[in-house]
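The complex appears here minus one protein chain, its other protein chains still in place.
Right, chain A next:
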């Protein structure tokens, strides 16, 4: 029975409970029926529930949908000659030029197009919600499917992004990550235009421009290979990609780092250089052979050129260990650094209907700091990958993807499917706060059922 004790209380819709007849929503209905349903529900308790749901009904629209703006017209002035602004722009100046693509052609899944970068900030989760708001509450099966969907979406978005990257002519020597909470995908590393240009200037000064050209060609080839690899629907690639995205083990950067400081004639002795270049003799464009599918002959080819083209990038190429530490600190909150959003290492998203978890508690590994303060705003968090402690998550398809609140507490399951109450110990501080508050805060409603201790019957 649906009970609402006070306005704003989370209606006690427990998993397995049946909804009252008048608001039984069939799963996955779209369109007008749903709209009609919504209208019918207005004023009922369930409507309250709807409004409380993280996506807040349909009110948050991505900003490019404001004011009925549908399509980007060319903002370039077609009225040629004058040095002023194109007159056609006048009509559209009230809206930031939106994506020219409908969401299904740009960026993969629909949520990507609309949710990820939109001001609504809602994540890919949003679409899921709009389809079946109660999935998280009602049916654990849906959740498992939801995870699969998340993975699919991620993969799709990666594929789409690769296509766009290829065709757009944008700078190719760039890292890439499919969504903001994810680590960078391996195989793509940052080289800024300035670094490349400096390399060219140095080579030009040493008369080794051909080396530069060859190196760039190599890099381009590697990029293309990686791109094609990611675009393909190769099962092993997909699996590798997914595991990469879930593990927050940051890829060790190849000893690529633009040469070292072999001939640093600038009196660097003053300065504590913590990672002096080991690869001093390697030319800057060496890419770790693990990334190069085809050619493995990188190293020797470039090693010889180090004499000629004095790599003046000067970026100390730290050994990969320190790189991953450094990089990892961006991704995973390690001691001393903390990220604003819940990082990927949070795991154990408790949702009420989880079943079949391994009985081991404390999924959090040592590197995870439960980000209790951050969880609140993270309705938008997309799939946060579960930690690789597969013992706990082994049973479920993937624990990622359902991170509505970035609850990082472990979920210990009972053997029975579905839990009625969450033990207090399993709630994150944020969830606890929500349950203890008089009203739920939009976007922060915990998905776990409330703890027994807090129920006032």
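Rule of thumb we're sticking to: contacts are C-beta pairs under 8 Å (C-beta built on N, C-alpha and C of every residue); 3 or more make two chains touch, one makes a residue touch a chain; residues count from 1.
Assume contacts and distances are computed from a predicted model.
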item: Protein name (UniProt record) of the chain left out of view, among "Rae1 protein homolog", "Large ribosomal subunit protein bL19m", "Potassium channel subfamily K member" or "Mediator of RNA polymerase II transcription subunit 18"; value: "Rae1 protein homolog"
item: Touching residue (missing chain; options A:174, A:206, A:229 or A:247); value: A:174
item: Residue numbers in chain A that touch the chain omitted from display; value: 60, 63, 66, 71-77, 83, 85-86, 89, 92-102, 105, 117-122, 161, 163-164, 167-171, 173-181, 184, 189-190, 192-198, 200-201, 212-213, 216, 253, 258, 261, 264, 266-268, 270-274, 312-316, 318, 326-327, 329-331, 337-341, 343, 377-380, 443
